[in-house]
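All protein chains but one are shown at their positions in the complex.
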Amino acid sequence: MSLTAGSRPDGTRPPAAVEEPTAAVGAAVAKARVPRKTSKVSKAGKVPFRVRLRRDRALILMTLPVILLLLLFNYVPLLGNVVAFQDYDPYISSNGVTAIFHSPWVGVEQFSRMVDDPLFWGAAKNTVLLFALQLVLFFPIPIALALLINSVIRPRVRAVAQAIMYLPHFFSWVLVVTVFQQIFGGAGIIAQTLEDHGWTGFDLMTNASLFKYLVTAQAVWKDAGWGIIVFLAALAAVSTDLYEAAAMDGAGRWRRMWHVTLPALRPVIALLLVLRVGDALSVGFEQFLLQRDAVGVGASEVLDTYVWNMGIQNGDFSYAAAVGLVKGAIGICLVLGANKFAHLLGEQGVYQK
Amino acid sequence: MSLNTQLVRSLKAPARPVWEEPPSKAGITAKSGFLALCCLGVLGPLWIVIVTSLSPKPVIDRVGGLVVIPQGITFVNYTELLSGGQVSRAIMVSVGVTLTGTVFSMAVSVLAAYGLSRPGSLGHRLFLVIMMATMFFGAGLIPTYLLVQSLGLTDTYLSLILPSAVSVFNILVLRAFFMGISPELTESARIDGAGDLRILLTIIMPLSRAVLAVISLFYAVGYWSAWFNASIYLSDQDMMPLQNVLIQLVQKNTANPTGLQQAVRTGQLSALGLQMAVMVLALIPVAVASPFVQRHFKKGMLTGAVKG
């Protein structure tokens, strides 16, 4: 079954065959190690550009539509971010583009404004804290739920449980916050019940010190069920043969989960984790905006609400662009770092080394 | 078509594989108890939402908020929302945009994900960098608007599809799954003289049904629930998709509830009840899509297909 070198017309070695035959099945159990070898090989092989072009032209053509769409709809407007170095007034000239040439250049003034703004640092601090909290308390939950659902055998129970857990994802944040207010608020169901028994003053929704946990709980309630869907797709690709083989070898329920199920999920978990880390500076927008007045800006301001408030609400386009650039740069660094870390753990992450 | 047969099949008693040990009593109790708890956590609030959407206005007024215990029932919120022809037209628009958009997005995304899935291929790293950067750097509203406008896309349905057609996240997930498919399978096809497109269509895609279903769902849900682009790029009321129409119908802009839609003004409807009805309507696509997606999640569905 294994392929030999030279089987491809251009003479490069194909990806090495995977060691264990079981792992070759579908689920990428051990593939992390595969591409790395390959890329080394192709680098060492120094295949001429033209040969590679001819070999890969189909692949390039397939990728092109997406690249063109992104260049057009993302990169062209991205050029507008030069206004971060201006005091941009989109109305100074006949249209917003020519206005760039008429707006004064201010160098890094917008950036130094940001550094000097205590509100920015408060928002940054909240963002990092909330990200850490969500990473620990939120991220593992969909995985655990997916494993749980996967272990259920009755299809009807599975289907119903899944369908129910998806639902909250489709509620808007306005509704989620309203429902939480009606249950946990100072005039909510719990407060009223306590009031009847003589305990007064219960109000979870305006408690600034518990706000971090409150929003994490809301996020779990709303999106954890939806988050399981990708993991279920990954689990669907695991052959029962693997479980059977493991069971034959005497592996029990938990050992099978550890040695078959989890490895099958690993690449997906690593990918999502890397992307989540890269997106660390976005911990939610609407959810926080809706509740900022309840607990105050000190507890609830995150970078996205800060940008909205400074840039959109106040119409300060240059400042918003500056903060956006910094956010993007940090995001890129984080994703590179996380990817590197994934490599160290033998995972592929988003792209290989 | 096969939803029914699917349902029938799923109702049949499940077969536990011979190698799997029967679960312990305690295990089953713990598991089902926990699942039930999760579902209750969702259904409880959902109950409040549904009850409020079905409550007559005096009840909602008396309670002064969401209704927990039903006291009378009325469907007037739903009939009011669905009458007038506006919603039905908007549903057609939304269905059209969602279907077209999802097909288009899936086509370009699957192609790109496959195009980037072979390790060491020419330019894939550059392409990945180009794609990833867009995840972190966003353009402002004004430059994006000016671009869409100068392309002549404002006031066309294309403005609801093209600018948001590509989700890099979705492509990366697809790519990860494609890369997980054993290279041997594709290599043997290649030896048989199959081109990349044929490999994608005949080998990769059939093996990736679960993830294709998931990503289609992601795209479809994205198109279905999008409203901001329409509010900025469209100015013709007759072109508005469902979400925008629903927002307009229940809009509560200010501290002043008299600004709500006409039915509220006549004093017969409660704004809150209407909003809840809109929320319930928003759940319908999930109910429709769930069985479709679910049948791709059967455990071990690839048995035999990919044996080494």
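Labels A and B are assigned to the chains in the order they are written; within every chain, residues are numbered from 1.
In the analysis below, a residue touches a chain if its C-beta (ideal position, glycine included) is under 8 Å from a C-beta of that chain, and two chains touch if they have at least 3 such contacts.
The definition used in the following text is that contacts and distances are computed from a predicted model.
S.K.: What protein name does the UniProt record of the undisplayed chain give, "Tat pathway signal sequence domain protein", "NADH-quinone oxidoreductase subunit J", "Putative tricarboxylic transport membrane protein" or "2-oxoisovalerate dehydrogenase subunit alpha"?
M.R.: "Tat pathway signal sequence domain protein"
S.K.: Taking the entire complex into account, which one of A:290, A:323 or A:342 touches the absent chain?
M.R.: Looking across A:290, A:323 or A:342, the contact with the absent chain belongs to A:290.
S.K.: For the chain left off this view, which of A:151, A:206 or A:282 is in contact with it?
M.R.: Residue touching the absent chain, from the options given: A:206.
S.K.: Determine which one of A:173, A:221 or A:351 touches the chain that has been left out.
M.R.: Of the candidates A:173, A:221 or A:351, A:173 is in touch with the missing chain.
S.K.: With respect to the chain omitted from the figure, which of B:53, B:86, B:117 or B:186 is a touching residue?
M.R.: Residue touching the absent chain, from the options given: B:86.
S.K.: Which positions on subunit B touch the chain that was left off?
M.R.: Residues of subunit B in touch with the missing chain: 57-58, 60-65, 84, 86, 141-142, 145-146, 149, 225-228, 231-232, 235-238, 243-268, 270-272, 275, 278-279, 282.
S.K.: Over the whole complex, note the residues of subunit A touching the chain we left out.
M.R.: Spelled out for subunit A, the touching residues are 89-92, 94-96, 99, 119, 170-175, 177-178, 181, 185-188, 191-192, 195-196, 200-201, 203, 205-206, 208, 286, 289-299, 309-310, 312-317.
We take it that only the chains that are shown with their structure count from here on.
S.K.: Indicate the whole-number Å distance between the mean C-alpha point of subunit A and the mean C-alpha point of subunit B.
M.R.: 17
S.K.: Please name which positions on subunit B make contact with subunit A in the complex.
M.R.: So the residues of subunit B in touch with subunit A come to 9-11, 14, 16-17, 19-21, 23, 31-32, 34-35, 38-39, 41-43, 45-46, 48-49, 65-66, 68, 108-109, 111-112, 114-116, 118-125, 127-128, 130-144, 146-147, 162-163, 165-166, 168-169, 171-173, 176-177, 179-184, 187-188, 190-191, 195-197, 200, 207-208, 210-211, 213-214, 217, 221, 225, 275-276, 279, 282-283, 285-287, 290-291, 293-294, 296-303, 306-308.
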